[in-house]
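Once you've had a glance at the structure underneath, I'll fire off some questions.
Every protein chain except one is present and positioned as in the full complex.
Let's turn to subunit A:
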Amino acid sequence: MNKWIQTAKLSLLAFLGTALLSGCDRSKFIVLDPRGPVGKQEYNLIILSVILCAIIIIPVIGIFTYIVLKYRDKPNNKAPYQPEWDDNKFLEIIWWGIPIIIVAILGVFTAKTTMNLTKPPVKDVDPIVVQVTSLDWKWMFTYPDKKIATVNYAEIPAGVPVQFILTSDAPMNSFWVPQLGGQEYTMPGMSMGLWLQADKVGEYFGSGANFTGKGFAHMQFRVKAVKQEEFNKWAKQVQKDSPVLTKAGYKKLSKPSLEKELSFSSYPIGLFEDIVNKNGGIYYDHMNHMGDHTTMSDMNMKK
């Protein structure tokens, strides 16, 4: 039996080793390979928390192994045996104290990062706004400044903070582009803000992270970060070449279905606001504006 257990332990280690090695290509671990300031701050916090946890866990597993090996119930075990020893204030203070310190350190950094992420990642560049609507089962992006709309892909200028304003015209989903930063829910009737930014030109994987039914697994999208000039050129191109998204067109688009990548040269004025309001948005005091400067005053009046 013992021999068998040894073999089992070894094969377990071998298995884990293979699993780790097979994934050594860092580029596959997109969460650990951030390409923007938001993702980087989150990455730093991840690393900090791993280190702090390791400070506790590794010694504890060490002590545990030592104790189990040393105090086995064998007839010739010479280690001390004190069956009545059950209290030591000094030790208790140590192991209440160390976790408290660790939590305090992690708590401070958590609070700092949380506050930071509510602000634009860089101050000296004017941000742009992209409105995001999750539908069954596709993503619609509307650009209030350019008056264009896309489905299942978004282009953004690199090096520019992007405020994504999120809502849903379907069950709650979650908007996640791991390499740019963490996710935020898209919810019917709410408009939520999420700051992200790509430092470099590139294509980034995005997906819906909150389950929304039958077609959920197909809700991936592409975020393409390009140079500012190219972004402007692309927007012009879309305005020129792509079809118009009409009210009827949106109604059809919002029905449950899967879609490929689509572009629209324009969309009905106030589409995003209408989506938010018809799903109950009129009842809430919105934390974030809805991104469309032309209708801002309109919104304020409704409140």
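As a convention for this text, a residue touches a chain if its C-beta (ideal position, glycine included) is under 8 Å from a C-beta of that chain, and two chains touch if they have at least 3 such contacts; residues count from 1.
Keep in mind that, in the parts below, contacts and distances are computed from a predicted model.
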**Message:** When one chain of this assembly is omitted, its UniProt record names it as which of these: "NADH-quinone oxidoreductase subunit H", "Cbb3-type cytochrome c oxidase subunit I", "Heme exporter protein B" or "ABC transporter ATPase"?
**Reply:** "Cbb3-type cytochrome c oxidase subunit I"
**Message:** Can you tell me which of A:46, A:122 or A:269 touches the chain that was removed from the display?
**Reply:** A:46
**Request:** Among A:132, A:149, A:162 or A:192, choose the residue that contacts the chain missing from this document, as touch is defined above.
**Result:** A:192
**Message:** Touch as defined at the start, partner being the missing chain; which of A:72, A:123, A:200 or A:255 qualifies?
**Reply:** A:72
**Request:** Considering the whole complex rather than only what is displayed, give the residues of subunit A touching the chain that is not shown.
**Result:** 1, 4-5, 8, 11-12, 15-16, 19-20, 22-23, 25, 28-32, 39, 41-43, 45-46, 49-50, 52-54, 56-57, 60-61, 63-64, 67-68, 71-73, 77, 79-88, 91-92, 95-96, 99-100, 103, 106-107, 109-111, 113-118, 152, 170-172, 174, 176, 178, 181-185, 187-190, 192-193, 205, 207-218, 220-222, 258, 278-280, 283, 287
